[in-house]
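Sharing a structure with you now.
Omission of a single protein chain aside, the complex is shown with its protein chains in their original locations.
Labels for the chains are A, B and C, by order of writing; each one numbers its residues from 1.
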Amino acid sequence: MNFQRLKPHFPWITLMILTSCVGVYDPNFLRPANLLSLAGDIVPLFIMALGLTFAIFIGGIDLSAQSMANMITVVASVYLASLGVGVAVLCILVGALLGTVSGYVTTRLKVPSFITTLAVGGVCLSAAQWLSGNRAVNMDATQRDAVFGWMIGRTGIVPNELFIAAGLLAICLFVERRTVLGRALKAIGAGELAAAASGVRVARYKIAAFAISGGLAAVAGLLFAVKLSGGAPSIANGFLLPAIVAVLVGGTPLTGGVGGVLNTAIGTLIVAVIRASMLYYGIAATQQQMVFGVVLILAIALSIDRSKLRTVK
Amino acid sequence: MYELKSVDKKFPGVHALKSVDFHVNRGEIVGLVGENGAGKSTLMKVIYGAYQPDAGTIMIGGKAVRFAGPRQAMEQGIGMVFQEQSLIANLTIMENIFLGYEAQFQRWGVINWIAMAAAARKQLAKVKLDIDPATITSRLSFAQRQLVELAKVLALEERIDGDLVILLDEPTSVLSKDEVTLLFKLVRELTSRASFIFVSHRMDEVLDLSDRIYVMKDGAVVDVVTREAARIGTIQQKMVGRSVDKQYYREQRQKPFDPGRVLVEFDKVSLPGRVRDISLRLHAGEVLCLVGTEGAGRESILRAMFGMLTPVAGTVTIKGKSGVGLNQPRAVARGVGYVPRERKVEGIVAGMTVYENMTLSQMGRYSSGGVLRVGQERALARDWIARLSIKAHSEFADCGNLSGGNQQKVVLAKWRSGGSDIMLLDHPTRGLDIGAKEDVYEMIRDMSDDGVGVVLVADTLEEAIGLSHTIIAVKDGQIRKQFDSTPGHKPSLVELLQYMI
Amino acid sequence: MSTFIKDFIEREKVSRRNFMLATAAGVTTAAMPGLFGSGVANAALTDPALAWSYRDRASAYWNAIVSGGETFVESLGKTKADMTSLINEGSSEKSLSDIKSFLAKNSGNCAIACDANDSPNARPVAEAVKAAGGYVSTIWNKSDDLHPWDIGNNYVCHLSWSGVKPSEEAARALFKKMGGKGGVVHVGGIPANIPAIERLQGLMNALKDFPEIELLDVQPADWDTQKAAALMSSFITRFGDKITGVHCANDNMAYGVIEAFKAEGITGVPITAFDGNPEAVEMVINGELLATVFTNPMWGGGIALALAHHAAIGTFVPSEEPNEHREFYGPSVVISTDDVKEFKARFMDATPTYDWNDFWGQSAGAIVYN
Partner (left out) sequence: MSRHISRQTITRWAPLMVLMVLVGFFTVINPDFFSLRNFARIAIASAPALMVAVGVTFIIVMGSIDLSMEGAVSLNAVVFAFAFLHFGGTLNSWGWLALPIVLAFGAGFGLVNGLVHVKLRIPSFMASLAMGFIGTGAAILVTGGNIVKVDDDLFRGLLTYRYLGFPLMVYMAGGFLLLAAFIQSYTRLGRNFYAIGGGEELAHASGVNVQRVRVAGFALAGMFYAVAAVLVVARIGQAESVSGANFMFISITSAVVGGVALWGGVGGVWNALVGVLIVGVINNGMVVIGLPDFIQSGMLGVLVIIAVVLSTDRRAVAFVK
């Protein structure tokens, strides 16, 4: 029974185990400053994963997140000059809008979100290539610092990204635990038909979930663009799989209804630690990817709570 | 020839089976009754090999056996006809019949479909079902599927040398009256081939079919009666430990409804499918029962009232407002509550707590600006848990882990607390034990007192007669007759049946 | 055209001669911090940890870069394992966070060579390295408005290879082979990548002088062999035998193009490529490729790390170097049928040895922006 009660805490435990594994090998790793900056660097990925969580929470998936972020880096860089801080609004609106499109096609036209979001991602890529004229576009460094400098600075030893991440996490957590939207999404994830039979506007909430996912992907893109003070149609490549992995390792299985944004936070940290461990253990270049795969399997095997999965598909 | 000797089964916190003795003779039909949680399903799982007993022995033909799983039980001649349809919809009939036993039709790894079809026909003949074995199962009616299930189990007899024991778990739950009689006729004939263990909540059916009846309570067999000795009253007494009096359906609480207030009005409504020209009125405080055979159109009418089906013709009026463009959310907003037959699928959300389930239909009422007032939700839940004496450790209990009866209470509480005054009950007592059933009846009466209009699709005709003010007999999608059913002049079974069949 | 190779090899010889001077200079600069003490902006590091941050190990090009880095590390009397590989798998985000972790691990005592994977990523990398007090030199990807001297000594230098000129030369060779007329298609890399842009630009420049050559179409195949094969066969459908020449932005895609022609049984269409990978050189020898461009990645990989290392230990102070020593082109040379043998003998049969203290001997001049 105790074991049962432990299950929800597996992700934490996994994270601790991994961290201590690295820490034992090289105590340097455990220096607070180091851990903080490690966490700070993973923030854009985390924000994207945060968005994906909503899509996965209702049993869907959002494969457009990466292309979305790509496009947003371009949008942000191109319009920063003309719009100033307003560009942030633009970015988030665009993201949410395209997310809404995914949601609409998924719910109304009944196309699996796997396909819908993949397709919308393609549209984003085209848009990004068109808008950027297929070139890397740069922000004016001074203006960037003026408008968004606060995003990437440090307060003491704490990277400001962490405050942003914490803020978003808090909001998402509140939405998930305390709002009609969050409750509805949980109901949809756990029992869509029952939710429908209770008069919940299922389609509407699903679309909302994808919109949130899109919006957060946009935030991730914006932050990344600021960090790099520039954008390109391919600059956020390599985000998607780690982000999905982060959500899954955190313990939000694709079956929906289980897990949540807090799990994703932990999942993202797990990914960060695994990556860092490559470095600290000095894994040879040719072996890193393989090791990553193996560790990943172990981490997932440890972290997911199977008690709520009826059949493992 | 099949025997359980002092079989014991424990689960964490529960002593599910207390040294149960049980035996079935060749060609015998044994009934198994008991309230939910009495241990019936555990016993069945032990019998067909899904559970292994902690203590005691299983004997077949005098020698002890032990099953690692259903598969092994089957090889020993134990077959199971499941309550939930256990046929795979996207496979053909023959594939379903021989699922897991395709090997016999394989030559060099190749399945010989002709041979399988032939063999399948042989099985289908046993259950007098003349249909192409290559038909996709999803195209069959419930009754047909039930027969295919039976054929599937009967297919065991070619495979094994010993005798067959077939468990029938609530086989009649999805069948209409006439289909039930057909099934029973068939089962009796089949006793030449196999023995049956018949599990049902419908006492009358159990008495009708079984030669001997095992009565279970709290994980133990409290009585074994022969058909001759069997009396519903005494058995129910043994099951519930109290007597079920004449007032089972709370007739004494049935008050006349208010003909002045029409809640729902159907005028010549036709629905997609074969339901047409339905005209009816539901009044405040009225219990309106729809009776008819499976697929006669009762569910369609219910779903139309809840906005899940859009009429192709005619007008629906709900509380004086036109029902055009009605959908589930709008229906709920107008005070319609729907208690679905598929409780686990459409009724409750497993994995969510009791209070989350109760407010699912009325989150607007418990939130301001989209933010939920969880405190109030929990208060509400606690209140209703107490009112309906729902057995849950707290409002935080996962609905998925509650018993059927308590789940049903949660569903009802959801709508009642939301102030729904048009309640659509689709088999509300399906699979409930007597205790829980009585609670449901009480609630229906309470609702009537509060001026709620109830549309009921009952589990049994007795139930329909007992509970209703008005009964509408539906056949082939059309209303055949409307009965007044106020106490005193309630229609008889026979009267109803002649308009249903 | 063999002159290119000649000059190339010449330059190496020459540079070997002046390397005494170079090191001499190095020694003096190295002494300076000692003399002026804290007067110099940054105190030199001792035995900094070495790392190469690059895309992946899945291509001959990056392998050459890495082997260059490794030979340099060995020239310091260390082992290959002393150079950490930071693999970004084409993800700028990972590239940055890996470098940061590496800096943190060695508390800034680092000399890093890096391809930032996407040009905007170069700035945060440089800033991060500076913040940690390490030293970095970058190759390929850097946004035009970012210059090492703006960041300071910690951003030692940026090394790149002009895609335009050699790509133009390759194109000219191609057009000559085509007899100055006909139709050509360009199989491009990931459109936003600077090399892709430059190599296309080179083609465009060459076209100006060949009015009878028609550029039929330009499509990207994302540096990918299979995509290039599919793209080429689609081209063949669309243009048929109008295609009398193919200009590819790198070798890997050229392999795909060649296979596409092989599948059609079409022969004799001249193809040029870029990168000078061993396989490509072989193809030039047996005539499957008309020409490819060699950028000597091994040297680039070694020298980029060498510069970071020597700046770190104070062999020289970047701020005292002229700008053309902090942003410079590496050597790039067209290899075509008539000089390929020479080249093979020099660079493939015999592993060339490089003098890692001769920092700018092979520089092809300061980077020019347009």
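Throughout what follows, contacts are C-beta pairs under 8 Å (C-beta built on N, C-alpha and C of every residue); 3 or more make two chains touch, one makes a residue touch a chain.
This structure is a prediction, so every number in the text was calculated from the model and none was measured.
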Visible chains in contact with the missing one: A, B, C
Among C:145, C:217 or C:342, the residue in touch with the chain that has been omitted: C:217
Chain B residues that touch the omitted chain in the full complex: 50, 69-71, 74, 80, 82, 86-91, 95, 99-103, 106, 109-111, 113, 139, 152
Interface with the unshown chain - residue positions in chain C: 56-60, 62-63, 191, 217-220, 224-227, 229-231, 233-238, 240, 255-256, 259, 262-265, 277, 279
In chain A, positions touching the absent partner: 58-61, 63, 105-107, 109-116, 118-123, 125-127, 129-130, 134, 192-193, 196, 202, 241, 244-245, 248-249, 253-256, 286-294, 296-297, 300-301, 304, 306, 309-313
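Please note the rule applied: only the chains that are shown with their structure count from here on.
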Neighbouring chains shared between chain A and chain B, ordered by label: none
Closest chain to global C-alpha mean, per-chain Cα centroids: A
Farthest-lying chain, centroid of Cα atoms versus that of chain C: B
Approximate Å spacing (C-alpha centroids) for the pair chain A, chain B: 44
Interchain centroid distance [CA atoms averaged], chain B/chain C, Å: 73
Rounded Å distance, chain A centre to chain C centre (Cα mean): 34
Multi-chain contact residues (two or more partners), chain A: none
Residues of chain A touching chain B in the complex: 1, 178-181, 183-184, 186-187, 190-191, 193-201, 257-258, 308
In the complex, chain B residues that touch chain A: 12, 306, 328-329, 331-333, 338, 340, 342, 345-352, 356, 359-361, 363-364, 367, 370-372, 374, 414
List of chain C residues in touch with chain A within their complex: 57, 66, 81, 84-94, 96-98, 100-102, 104-105, 107, 118-121, 123-124, 143-145, 190-194, 197
